[in-house]
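Apart from one protein chain that is not included, each protein chain of the complex appears where it belongs.
First chain written, first letter: the chains are A and B, and each begins at residue 1.
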Amino acid sequence: MVMTTHEEKMRTVRFRVGATPHIVVNSEICRNECSVHACVYVCPANLFVPLDDGGILFNYEQCFECGTCYIACNQEGAIRWSYPDGGYGVTFRES
Amino acid sequence: MRIAVCLKYVPDPSTIEVDPLTGMIDIGRVLYMMNPADESALELALRLRPPDGTVTVFSVGPIEADRLLQDALAAGADAALRVWDDALGSLKPIVTTTLLAAALRVKALPDLVLCGGHSVDRGSGTVPALLAEHLDWPVVTDVTQFEIQSGRLRARRRLARGARAESEVTLPAILGLETGLVHLRQASLPNLMRVKYTPIPLYGLEELGLSPQDLHFPAMTLHEVMPPRPRARMMFTPDVGGSVQERVAQIMSAGVAGKAGKILESGTPEQQADAIIAFLCQRGFLEQPT
């Protein structure tokens, strides 16, 4: 269990999923204006899935709320970023 | 109208980690929460409450469960009550419901009791029915929707294999609600702050007028929890006694016809219950009553 896949890693994290997404990606901008797709590489939760048409599929449920995607994204307005509602989102137990 | 909601303090299943070697749960890593089905029950109760009505929340659980009752107060419940006694060991549903019934009586019986149908930890789903037995009230389980009109409650139920049913009962009554119907509302900031240091009244056995004997039920021991195992696939073999047509028909229906059940339609509920017990005894599921 020392070498682990990303899925195995994510399974150790507890998320209390809020009713509304705290991060929204405007796939239109990803498709038309971004060639780097930085978010795909940097997100430690691997939540940005590149689509064939150049857009991005994003699911907010298993997010660490770290802010890396927001910092790395080079396109104004592509990511609308905020924290989840109080008490929701990731809950670390030992980190 | 006075509504009671039963809330259970449960471990979040995603935080339960069983050591594959020892079979033990790592208690230090378990996080607790309000049982999701109970959470929707509370939200429905708050929506249903008329201007002159009340919602009271009940929980049987250790001191940590106070947090959950405070959350319920912050969301808008009018009163809360926790039941616990150091004499209590592990809680079987029958014990929990005995305590809950006593607690409901302490507060003067309500018109409607809402429970989450299943808890995520044990999930026996027996609490609403056992509570109904204690109070001698009608109960509707697996409820997905309901409405109340002039003292009568109409409930829609979700049954196995996608079937649905509608039932009607008169109040007072008990409902067991499906999980995930609605999200509990976010409390306002003033409410959240107000309840932070609100003490929750605690009722022990004595306050409930119970003695340890009242909670003494035939012992049941949990020996082992086994993970689900895929069922061995069995080839359907038609009944050799039948005619060719019958056998072909049986094969074509993949044996579904062979699983015929029996629907009890006639008789009083008591007679029907007796018939079921007789059936179970006959099949060896229950011991013959002596």
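General remarks:
Following the convention adopted for this analysis, contacts are C-beta pairs under 8 Å (C-beta built on N, C-alpha and C of every residue); 3 or more make two chains touch, one makes a residue touch a chain.
As a convention for this text, contacts and distances are computed from a predicted model.
As stated in its UniProt record, the chain not included in the shown complex is "Protein FixC", which appears among "Protein FixC", "L-lactate dehydrogenase complex protein LldE", "ABC transporter ATP-binding protein" or "Transport permease protein".
One of A:A19, A:L51 or A:I71 touches the chain omitted from the figure, and that residue is A:I71.
Mapped onto chain B, the footprint of the missing chain covers residues 29, 186-190, 192-194, 196.
Residues of chain A in touch with the missing chain: 1-4, 6, 8-10, 12-13, 16, 36, 38, 41-42, 44-46, 64-68, 71-72, 82-87, 89-95.
In the analysis below, only the chains that are shown with their structure count from here on.
For the pair chain A and chain B, the distance between C-alpha centroids works out to 36 Å.
Within the complex formed with chain A, the residues of chain B that make contact are 12, 14-15, 29, 31, 33, 183, 186.
Of all residues in chain A, only 14-16, 19, 85-86, 91, 93-94 touch chain B in the complex they form.
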